[in-house]
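A single protein chain has been omitted; all remaining protein chains appear in their positions.
On to chain A.
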């Protein structure tokens, strides 16, 4: 039973991104600004912190590939990025103390990294013609804001949850 707790949490974070965009009111704000939920990335960074980089990389690869298949239909992009970010996060937590603040900061930098990378790919394959300043104003900034709000509201309970799962796994 304990084995399934972490995957379940991962699925929840993964699915909630799509649901969040679906139920978000579609006003002018939605059309002009791109609030991209990166809840799974937050989960990934926290997982790397509590369970180590290797395990997080596994989750990153599987769910990154799911993201590619289900949403973007551009295979490999997220699978690569999530795995790499999980690896880097796993390395980074060794240099810092593990606390809530560091986790939030790491998550935000991971979001900047991921979004810039995806923007670069879209630019490369010619699916967008945005300049970097437009990208910054309409996409990156709102995305960071949204995920900061998510972090403020949910990172603490999420972290408690992960710590609990880790403890129960160690007991077994």
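Simple rule for what comes next: contacts are C-beta pairs under 8 Å (C-beta built on N, C-alpha and C of every residue); 3 or more make two chains touch, one makes a residue touch a chain; residues count from 1.
Going forward, contacts and distances are computed from a predicted model.
The complex includes a chain that is not drawn, and of the options "Lactate utilization protein", "Extracellular solute-binding protein", "ABC transporter permease" or "Cell shape-determining protein MreC" the UniProt name matching it is "Cell shape-determining protein MreC".
Where chain A meets the missing chain, the touching residues are 11-12, 15-23, 26, 30-31, 34, 36-37, 66, 68-77, 80, 83-84, 88, 91, 94, 118, 121-122, 125, 127-128.
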